[in-house]
Each structure stands twice: as structure tokens, then as C-alpha cells.
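I'd like to ask some things about the structure below.
Shown here: the complex without one of its protein chains, the others still in place.
Moving on to subunit A:
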Amino acid sequence: MSIACELSNPNLKKTKAAESSVGKWIIISKILLFRVFCGLLCLSALICLCFSFSSCICNNKQDEAAESSSSSKGMLFRNQNVSRSEIDAMLSLFFDSNQVTSFECRKESNDPGMLENYGITCSLSTRVEKEEEENEEEEAKKIKRHVAELMSSSSSSFEENEEGVHHELVVLFYVMNKWHWWWLVLSVLVGGHVIFEFHQRKIEVSSFLQDKQQCKRSGRWRKNMLRLGILAGVSLSVLWFWDTNEQLLFQRKETLTNMCEERARVLQDQFNVSMNHVHALSILVSTFHHGKTPSAIDQKTFSEYTERTNFERPLTSGVAYALKVTHSERERFEKEHGWSIKKMEIKDQTLVAGFDPAPVQDEYAPVIFAQETVSHIVSVDMMSGKEDRENILRARALGKGVLTSPFQLLKSNHLGVILTFAVYNTNLPHDATEEERLNATIGYLGASYDMPSLVEKLLQQLASKQTISVNVYDTTNASSVIKMYGSEVGDMSEEHISSLDFGDPFRKHEMHCRFTQKPPIPWLAIMPPGFALVITLLLGYIFNEAINRIASVEEDYQKMMELKARAEAADIAKSQFLATVSHEIRTPMVGVLGMLKLLMDTDLDAKQMDFAETAHGSGKDLISLINEVLDQAKIESGRLELEHVPFDLRFLLDNVSSLLSGKAAEKGIELAVYVSSNVPAVIIGDPSRFRQIITNLVGNSIKFTQEKGHIFISVHLTSEVREPFETEDEILKQRLGSDETSCNTLSGYPAVNATGSWRNFKTFQDHSCDKKTELLVTVEDTGVGIPFDAQSRIFTPFMQADSSTSRTYGGTGIGLSISKRLVELMQGEIGFVSRPGVGTTFSFTGVFGERERDSSALELLDQSIQEFQGLKALVIDSRNIRAEVTRYHLQRVGVSSVDIASSLATASGKLVNLDLVLIDKDAWNKEEYSDLLKEQPSTRPSPKIILLATFTTPSELSEIKSSGLVDEVVMKPLRMSVLICCLQETMGSGGGKKRQTNRKPKNLGKLLRGKKILVVDDTAVNRRVADAVLRKYGALVTCVDSGKAAVAMLKPPHDFDACFMDLQMPEMDGFEATRRVRDLEEEMNKKAECSRKWHTPILAMTADVIQATNEKCIKCGMDGFVSKPFEEEELYSSVARFFDK
């Protein structure tokens, strides 16, 4: 047996190894999950198994055979009359898998539902080898085979041994006890595996199908798993119940057996003891009656003696001694005793001593002595009773005590048996023959046993007599069993039978025991599995709900995804539509505008002019709106890209302010620009987009500011703002320091604290310092503010604060949305803070490149800047911030030393050694000023006085000028160019000579003079015109009429400086020609690396200036395009890129 165990162990190891190797090549997580699940099941099953195991062992009081095979074998051995070899063979079948086996597995009709899980009806003949055990399936098969073997072997023994059906079932039960857990685990494993395999195959097949279906399938898979789990749970609890119940029943049976056996043994012992005493009595009679002459015993002595020794025979109701009397001796005997031998009679089914003399017989057995209790049978011939006669005959033949079958005793009416001993005259040896015994017989001693009282008495002595009922039967004659004791009460279903040996081999007795009560309802067996079942069902319910929920959520998710995709598609379509439509509208609108412009140039009367101007203005508005929409659409469809060109931020802001100053002045709003000195002069970015944002924000501010206050544009580096306490920037300091209510603003009207608008910017939250220049631009106004409820949607396209806004102020509400997108494109953020009634401050950041100052662009200004260096200026302004702004502008034009005074009064002490005094109009007071001048010693030429005015009527202006108190009046917003002009005029340095009113510095003639240009056009007229135009600017023009000719001309080496190419030409169009030329150049460049790189600028000439065409031009290698017919400015700007170097 231990060998079998050892054989099974390596198998186990092997399977483990096999499993691990299996795990290597299946790495899908689902499988892992499945394994974990199975493992958990196995674990729980194992724990249960251990429990059942130990309890089983305890209950059966077995040896501590922990090993299942050994214990099962023990069971088999004990309970079944199976030979040892048979068991060994069976066990070897169990565990020996390394040998060739042939087996059959059947679905047994009487098996308790275990095999249903397999549903196997198979006949296998497999050669199983160690090496083949590679995967789970084979493992499963192997175990299945074990089970099958078990079944077949037990069923075969079943057939062999029909008598032992009961035992066989017990064996089966025991085996089941050991194995059904494994079966369960296996069924779960195999079932799960089958389902999983099935599922996986399905997945493989349909892996290319839609996600949706997969999703459903996984839902179904989960459902299947759940069903399996519930099934397993239910069967587990049923099995548990069944198992516990079986154990209880077995225990009960065991108890019954023990009690029954105990009773039987006690009864038997008592009987035997009493029989021995009767035997002793017979010897007494033989010794003292027959051995002595004259006899030492007479009736009186006998009865007395027996009465007194009755305690030794508690079970006998009475003893009597009969003498063997032959017929020949009868007369003598009767005479001797003085009575005749009487016959035994049966009356009313009771034995009664008759008084009739016994009939003539060979032999008589008249009772001569009898115990007091049975004294009535003295002189009765025992041979006359049938039972007694047989008994006597058998007793004397055997020399042992023999028993009669039970019959009604005389008098007592109880069932009883008569024990008879023969009394011999000689001491016979044990092996005496029957003949010898017969001859030696001289008498018979009989004792009657009252069975019911006997058994009653006995049971009184034993414990728990209430729980079982005992029946005693005489089964000598198998066909008619005589009941000696007991009643037919109690639970008839289970009964234990013990055989009784009363020392008479001829007689057979049995004791039947049964419980008086039906087995109680096995709560112990019902409760725990019941709980397990409830838990399983609850879990199942919960999981089912969860699965349903998951499924519904997944479905919802799918729907959402679908909707999302549709929404996105719709959004893209919308953007494309907008882009297309806007473009389509813009093209004819350009025509409308052009025509209107032409119309305005014609002779119109005032009314017509007004109409035309209105139409033109509206058209321009429409164009700008369309441009905005187009921008929005472009941004949304992701087609907008930013340029990266160097530009001067301060110039750009000057431009913006001058552009918007008109509008601002109309409304009486003060506009100011301030750029921190830390911001580099030239930055790299997209100036037009930057300008668009600023224009947009300032435009909005102007729109929403009513008749008072200011709009203040300021630019700082974000690094400055990040460390506000280290900054040296006065403006920033003051603004950061001010609170909401303070009027320390540009115009004196309160404005919201600008810090709020950038507080949430990410760039201020993470302190990673970039190499690039990050600017923070704020636009502060004192407008109506944005209502709080509208603040959240301010950046949403086409959303204005409320619908009335568009009615009051016009506009589409697209501007801010575009600005936001543009800012995002500049890797910045936009934010705002607003208080209705106080104002709004917008802030945005943007990342720009930095470049050293572009000298050429500022060449002109540098000259004038040098003029003003070393000048000393005083700014008199009641508003600190405004004074700072003025200082900034002065410093820009080179006035380095600028002092600030808040009013004319305080300025008096500072007027010494000044070249310039700039007085804001708010601080201007004629009288005070006059006083100031008077105080001033006129030793030196008095400083030049410049008045800074925001809005002045022309009459006011002329009045101030004519008063002669000031030298010049400068209209705000301050701009560099304006300031330079003004300073030049007032300082008189260079006078007006250096002023350049016409700022068209270079003309085409200079640019194109002497350049060799090739014109390609198939139309003679066009050629002629282009030729003439270019010739006019001094270019040397060559004309060709086809793309082919152009390619031939432009084949390097050549000496053309540029080429103007028509796009639409027969045979070879402009695109194709350009492509060829570029190819040729490429070739040439490769060949002659040392010499100059060939790249002739090719400009497209086209009548329709559409963005798409432009892109196509660039794509095929052109450098730009000019519209046909040539316009001087456009031509200049296009050509300048190539020749202005």
C-alpha cells in the first residue's frame, strides 16, 4: 500500500511540473484568472476534504491511517469479505498510471450524481506514459480514468458478491467519502476548462469581429462562469449535506450495533451461567440420589435445596428431576413411590399436568423431584410431552444441556424454554458414544426458563433501555421463526441482528434490536450546508446583479462611444463646412469691396458717397467676421499653424494702439501701453496672431467700456511676475500692491486687481524655468464687466455674456474663443477676472523665441534715439502709473533720466537743469503753471514743455498752443514714432529735415534694377504686359511662351535672377515646369557641391489668389506668388524677399 502511495507522489510532482510548463505558453490573463479561481476552489475543497477526513477517522475509531488509500483499503478490508489480493489489485489500479491499462468507464445508474458533471460514456484504451502527461487535459483524463477504474472495480466486485450488497454500498460510501471532493474539484476543473476552451475557440474564431460582440461574449462568459459557480456551490452543499447525513446514519447504526451486541452477549452469558448451575444440580442429583443408597435426597430435600439455591439461577422458574423408567420397571416404580405415572396433557394451549395415568410406553420419565414452584409436575411423565421427549432424547444423546423451542409455560403463561440435562450413572468421558450415553442415563434434570422475564430482568440491568427495543427469536426453523420476547414497536426501517448462542448447537436464537424512535431530523447535517447554499445563492445573486450591471454599463459605454464618434465627426464636418463656406463667401466679398472702392473713387454726390461708404464699411465688417469664422474653423480643424518670425513687440503694440486709439478716443477712453524693460526687443513668434489676440481683447474692452476710464495694455515676463517681490518694475509693483478699491490706476477709475486673472495659470504653479521667453500680457479695462453667471462660458464660440449683448454691442462672440485657441497654440494660457460695474482684466501668456536686436529694422530710429540721449526730463502727472508709462515711452526713445512729480506744485523744486517737461493734461493748470514759471529763475533756457493730452477738441488744442505756454501737445496714446517726431520738432535738433513723412523707403526700381528675369506665359498679351511692367522697374526681361521653354531656359547654369511663371498653360503647366526646374537644380547641386547652390526664385502668376493654390505653389517648389495683373506693392513685397539682401 505504501508503495502505491509512493507511486502516486511522483505523479503529483509531475503534474505540477506539467502545469507550470503549461503556464509558460499560455500567458493570457484570463487564463491566469481562471487558474486562480480554480486554485481557490481546489483549496476550499481541500480544506473541506481534510475536515471530512478527520471526522471520518474519528467516528470510525480507525487507526490513524492518514493516507487515503490505506484507509480506504482498511475500510474495504474490514467491511467486506474481499481478499487481500483483490484489494491490492484494486489499489494498484487506483494509483498505477504508468502502466498500460485498459479500462472502461460507465455511467453508473446508481452513482450519486457525480458523473453527471462529466457526462462521460466512453470506452478508452490508452497507453499512458509519463512523458505524455504534458497538459491539463491529460491530467484530467487520468483522474477520470482513476475514477472510472474505481467505479468499474467496485461494480465488478458488486457483481461477484451479491450477498454483500449492503457491505458493498458501505464500501462505496467510504470510497466516496475519500474521493467525492476530488470529484467535485475535478468536475469544476474539467467543466470550467471545457467552457473556457469553448469560449477561447470562439474568441479565436471571431477575433476579427466587432468589439461589441466581444463584449457581449465576455458577458456571456461571465454568466457561464457564474452558472458554473452556482452549480458547484449548490452541488457542494448538497454533497456536504449528503455526506454529513450519511455519517450521522452510520453513527446511529453503529450505536445500534454496539448496544445490540452488548445485550446479546449479556443475555448469553447470564443464560450460560444459569445453565451451568443446572448442570451442577444434575451432578448433585447424580451424586446424592443415585450414588448413595439409600438416596440422600427426597422430594422435600430437593425442593428445599433448589429453593434455597434459586438465586444462583435467577433465570429459571423452576427445576425438576425425572427418572428414567422403562416400561418393565413401571409397576415396581409406581409401587415404590405410591403413585402412578401420569401423562402430560395440553389444554387450552397450556401445558397442564394431567391426572390420567400415562399410556403404555417403552420408557417413562416421571418427575420425582421438583422445585416448590413447579411441584405440580411431580409424577408427570416428561416423555409424554412431545417437546420434552425430544429434548430428553437429545439431551441424553449429547450429554449437554439442550433447549426446547419456546412454548407456553405451565401456569405462568409466559413463553419459556426447557433446559434439559441428562444424568448419567457413571462419569462418562467426553468422547462417549451415543450408545454408551443412552445406557448410562438414569434420569433427567430439567429447568424451565421464563424468557420474557429473563430478558426483562436483563435489560433492567443495562443502560439506555428506553432507546432501543429488543426482540428475541428462535430461528431454528428458518421458515417459522418463533418470537420469544419483544413487541413489534419502534423504527422498523433499521434493525440490528445479533446471534445468540445458548450452548445448544441445535437451536438457533437471534436478538433483533431497533431504535424505539424514528431518527431525528438531522439538523446537524442540514444547517451548515443550508447556510452554504444560502450563501451560494446570495453570492450568485450578487454576482448576477454585478454582471448585469457590468453588461449594461458596457452597453452604455459602447453607445456613448458611438455617440462620441458621431459627435466628433459632426464637429469636424461643421468646421470643414465653415471653412469652405467662409472661403467661398470671402472671394466674392473681395470683389464687392473692390467695386465699392472703385465706386467711391468715381464722381458721387454726398448722398451717394455716404451710401457707398456705409456699404463699404459693412462689407469690411463682414470680411473681418468671415475671417474670424474662418480662423475659428481653421483652428478647430487643426489647420492653423503659427509662424515663427522675429518681430518687435513694442512696435507691434504701438501699431495696435494707434489703430485703436481712434475708437478709444471717440469713446473718451484713455489707452496706454506699457512693456517691461526686461522684455527683449525682438522676439520670435507669430506677430499677426499676437496682434490679433491683442486687438481682439482691446477691441472688446473698447466695446464694453463706456465713456470713462482706461484701457491699459501691459507686457511683462512671467518670471518677473512669478517673483513679484524682487521685481524692479514700478508698474508691476504698484499693480500687485493695489487692492480692488484703490484708484491707483491709469485713469483713476477703479479696476479689478489684475493678479486674479493669472492666478490660476499653470506656468505660475510649476516653477520650471524655461529658456524661452514667456510673456504675460494683461489688458485692463474699466468697462461694464462680465456677469458672474456668464463668466464660465465666455470662451465658448458664439457665446456672449447674454443674448442681449449682441444686440447692445454687436459682434458674434467668436473673438475670445479664437483668442483662447491662439493663446493655446502659443503654449500659453488665457484667463480673466471681472467684476460687473468695475471692469475686466484679461491676461494671457505666450511662449516666444528670443533673438538679438535686429539692427537693420531699427536703423532709422536708432539715429534719432541717439539724438535724445542725455536729455533730462520731468513728468508731471497726478497718476503714478500713467507717469510710469510715460517714463517707459521716454526711455524707449532714449531719454534716460526721467523724473516724476505728481503735480505742478511738487514739481517746482525739480525744474532745475531740465531739458523736457511733460505734463499730463489732468495735472495741467494754467494759473499754477504760470506761477511755477514765475518762480523759476530764467538764468537758463527754460525746458521745453510738452503737454500730454488724451482727448482734446481742436479748438482747445489751438487755444493751448496759442497761449504759448507749451511747446507741443502730444495726443495719447503715446507711441514711439509720435514721440520721436514731437521731440524732434520741439528740440529743434535736425528740424523737420530728418522727418520722413513718406515711409516708402525703397522702391521697386531699386530692387529690380539690372536683374535678369524670365517671364513665362502662353498669352502674348500677358507676356507683353509683364515684360513692360518689369522693364519699367529696370529689370532685364526675357519672355518665353511655354513651360517647356521655361525649363530649357532655367536649366542650370543660367543667369536668371528670378522667374515669373504662369500657372495655367497648355502642355506643361506652371506647377509641372517648376517641379522640373527644381529637379534639374537638385541634380546640379549634387554634381557641383562646391559652387553655389542653385535655387532660382520662381513666383507664380495667377489670377485667382486662393489659399489652396498658394499652398499648392509652395508644395511644388515655388517661392511665392503674385496676382495678375501686377500691383506694384504686392510685386514689391513678393520680390523683396529675394532681392532685398
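Simple rule for what comes next: a contact is a pair of C-beta atoms (placed from the backbone, for glycine too) under 8 Å apart; a residue touches a chain by one contact, two chains touch by 3 or more; residues count from 1.
Note that contacts and distances are computed from a predicted model.
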- Which choice in "Exostosin-2", "Piwi-like protein 4", "Myotubularin-related protein 9 isoform X1" or "Histidine-containing phosphotransfer protein" gives the name that UniProt lists for the one chain left out? "Histidine-containing phosphotransfer protein"
- Determine which one of A:Val645, A:Ala1028, A:Ile1114 or A:Ala1136 touches the chain that has been left out. A:Ala1028
- Out of A:Ser375, A:Thr695, A:Gln734 or A:Thr1019, which is the one that touches the chain we can't see? A:Thr1019
- Task: Tell me which residue among A:Thr301, A:Gln1064, A:Asn1085 or A:Asn1110 touches the hidden chain in the full complex.
- Result: A:Gln1064
- Just the residue numbers, please: which parts of subunit A touch the chain that's not shown? 598, 601-602, 1017-1022, 1024-1026, 1028-1029, 1031-1032, 1062, 1064, 1066, 1103, 1124-1126
